[in-house]
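Below is one structure; the comments refer to it alone.
Complex shown without one protein chain; remaining protein chains in place.
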Amino acid sequence: MTMPPVPSRHALGRRLRSELFASPLDGVISVALIVGLAAAALGLGHWATTQARWAVIQANSTLFAVGRYPEPQQWRLWLLTTLLAAAAGLSWGLLRGLPRPDRPAQRWPRNDRLALLLLITLALLVPVSLKLSVVIQLRWWLITALLLILRWAAGRWAQRIPGHWQRWLPLLWPLLYLVGMVLISGGLGLIQVPSSDWGGLLLTLLEASFAILLCFPLGILLALGRRSTLPLLRWGSVLYIEFIRGAPLITLLFLGQNILGFLLPGGLAPERVWRAAWVLTLFAAAYVAEAVRSGLAAVPRGQMEAARSLGLPLPLALLHVVLPQALRVALPATVGQFITLLQDTTLLSLIGLSDLLFVAGTVMANPAYLGRNAEVYLTLAVLFWCCCAALGLGSRALERRLDPNPLPSS
Amino acid sequence: MSEAPLMQRPNSWQTAANARLRMARFRQLLALASLGAVLLVSGCASEDGGVQSQKLAMIKSRGKLICGVDGKLPGFSFVSSNGQYSGLDVDICRAVAAAVFGDPTKVDYRDLNSSERFAALASGEVDLLSRNTTYTLSRDAAGGNGLSFGPTTFYDGQGVMTPRASGISSLRDLAGKPVCVESGTTTELNLADQMRQLNVAYTPLKFQTGDQTYAAYLGGRCVAVTSDRSQLAGKRTSFPNPDDHVLLPDVLSKEPLTPASVNADPAWADAIRWTVYALMQAEELGISTSTIDSKLAEAKANPNLAELRRFLGVEGDFGKQLGLPADFVVRIVKAVGNYGEIFDRNVGPGSPLKLDRGLNRQWNNGGLIYSPPFR
Partner (left out) sequence: MATRPMPAAATPIPWWRHRQILPWLVQAAVGLIVLVLVAFLVSNLVRNLTAAGLLLSFGWLDNPAGFPIAETALPYDPAMPYWRALAAGLVNTLRVVLAGLVGSSLLGLVAGSAAFSSNGLLRRLARGYVELIRNIPLLLQLVFWYFVVFLALPNGSAAIQLPGLVLAKSGLYLGAAQLVNGVWQAPISLSVEFGALLTGLVVYTGAFIAEVVRGGIASVPRGQWEAARSLGLSQPQTLVQIVLPQALRVIVPGLNSQFISLAKNSSLAVACGYPDFYSVASTTGNQTGRDVEVVVILLGAYLVIDLLISALMNGVNRLVQLKER
């Protein structure tokens, strides 16, 4: 539609009219919605500022973050957070600083400026509103500053990095994961922190990341098995996938916690935390397999035939020709599964592992904070919402990046 | 269809025949191997029934005792804000660790809810269950849960707590009213039995965890919550206005709270049993954390105090018979004190619960705490 150049106030008025009051019915709906929303927002605002007692969050922020992780050892988690921030800044900068085949490098696109603004606001506001001590506030600012400096530096000098370095840089993340595991659990000269002492956000993220990392390859194998021409592999995969998808997760978690001990000879069963992590992994793998299978189905048969006729053996044809196309199609559904997986970690609280929700229960049983359910649950909801929404946004960005026919260039 | 040239056909047929032969040999080998594996596994298993406690050996090699506790029950097992466990149940774990290692801190605590505790014990997840568990026939019997109970450490009875404002004064007043219970406890069964006897219909609301049960009670969803009287008294201290809640006079059941281990390892059960008895015997003999050193010196100096000398491991081999160090009693008392000290510190006058000793007095004082002789 071509708009005649009119003063912006009129344009706004016209837009409001077409959006909200196009017909009498629309008008009624709009007015009702506006009144309802305003009342809800006012009520919530009134409650949050006058009735809610946020001290329950402020006083227990460490408990929510790491559970009963021993205080003298918490410097290890700070170190890990710093390393993660550095790696994130580096990767972010490189992602932007290196030119892509379809478009030149863009150092600060609009989305990045928005993210920057958000990051700085969060870093300034959250520690203050949680009433953290000055030392801890300072730590968060320094970590944020490190992230941003590395982002800037990597974006600026990305193209000077030699090519073979660039190829190996993604390996930074798996390496960091291993380093993180050592830092968290101990060993290599560090004091052991038993897994029963991990808790809160730390445990939630640990379980989710472990399961996400492992369920992906497992799901691909299962999907390939399900599409295989070999009957034993096919039926085995089908049986596994359908069995897992037919069972509620809480039953499987119960099975993992209480019956695995019967299935393995004494002492062989892993720690409770790891048992739950494996159950989550095996559970999610069945769902990821279905996502990948739909991706595989979207790849035309001719792709495989062409690859084989070029002399590629089956594994290589799968790896280099079929899977990259299939995974691109399967990406949104797969990330959807990852988000579900992150949410499913709350079920750990029902089997007595001290994840975020479990810590919330302990905090609310504390005599000083009895009945402060709403504050605690709302805070957890915001936390989970941010994590899941970030995963979703990341997936959409990756999807656009992997699209072979991006709109502007084609 | 493969388009192999004619020439190669006999060749490929030969390979196929060859392959079949090799496959057959391969299968034989695998069958042998798997048979061997099965034999090996079952061979390991048959060692289980020995006299020496395998569990104790495992705990010693592990260097830690794994103890299943509640973790959220003031007075019995509770995590303080600095992350330390304390309580009567916890002190039993510490006593056993002191007996085995001489160090009461060598314990890993596992918080168990009531519906997972027996499975955790049966599957070897925990070595010892010290989690305000009631001693009952079906839990003890080999055809039931198959547990092995030690001596009762706390004689309790089930009670009912209601808000003072509700005006409820007896069980009959609960007719048609919602009652909050934690699912999978004996309290749930006792309440059902009592109410059936009284012919009072009520609505049980079951929750998976104690936290949720009390949250629903405090939220006003139920007019009563039922549990062991000691637990109710303990929880009440953490309520905003403890005086707004009253315990009904009715005692619904006998609740002997008792530590337990698995049936399969009697030697390990004996070690636990006599560790607990040592706590009781120490109180009876007047041995406490403050007197243990002088009593030990006295026993060493005077060969005529045979009973004391045997008890403290100065002579005889009681420790060895249990697979424990000779001076295990001394280690226990030094680490956690005697039974009376444990009671006072955790649930008695020295605690916010301020429970009366009641049935938990020594036998010569009108109570049920009675240790068999150490001889």
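Things to note:
A and B label the chains in the order they appear, each numbered from 1.
The working rule: contacts are C-beta pairs under 8 Å (C-beta built on N, C-alpha and C of every residue); 3 or more make two chains touch, one makes a residue touch a chain.
Because the structure is a prediction, the values reported are computed rather than measured.
Annotation: of B:Gly102, B:Gly146 or B:Pro266, B:Gly146 touches the absent chain (contact as defined above). Looking at B:Phe76, B:Phe101, B:Phe118 or B:Tyr135, the residue that reaches the missing chain in the full complex is B:Phe118.
Residue A:Leu263 is the one among A:Leu12, A:Leu263 or A:Ala298 that touches the chain missing from this view. Touching residues on subunit A toward the chain that is not drawn are 18-20, 22-23, 26, 29-30, 33-34, 37, 229-233, 236, 243, 245-251, 254-255, 258-259, 261-265, 313, 316, 339, 343-347, 349-350, 357, 373-374, 377-378, 380-381, 384-385, 388-389, 392.
Subunit B residues in contact with the hidden partner, per the touch definition given at the top, are 2, 11-12, 15-16, 18-19, 22, 30, 34, 37-38, 41-42, 45, 48, 114-115, 118-119, 122-123, 138-139, 142-146, 166, 175-178, 183-184, 188-189, 192-193, 196, 202-208, 212, 215-216, 219-221, 223, 262-264.
As a working rule, only the chains that are shown with their structure count from here on.
Once the centre of each chain is set as its mean CA position, subunit A and subunit B turn out to be 39 Å apart. The residues of subunit B lying in touch with subunit A in their complex are 41, 44-45, 58, 72, 79, 83, 108-113, 116, 119-120, 122-125, 208-209, 211-212, 214-215, 218-219, 237-240. Here subunit A touches subunit B in the complex through residues 68, 70, 194, 196-197, 254, 257-262, 265-267, 269, 272, 350-352, 354, 361-362, 364-367, 370-371, 373, going by the rule given at the top.
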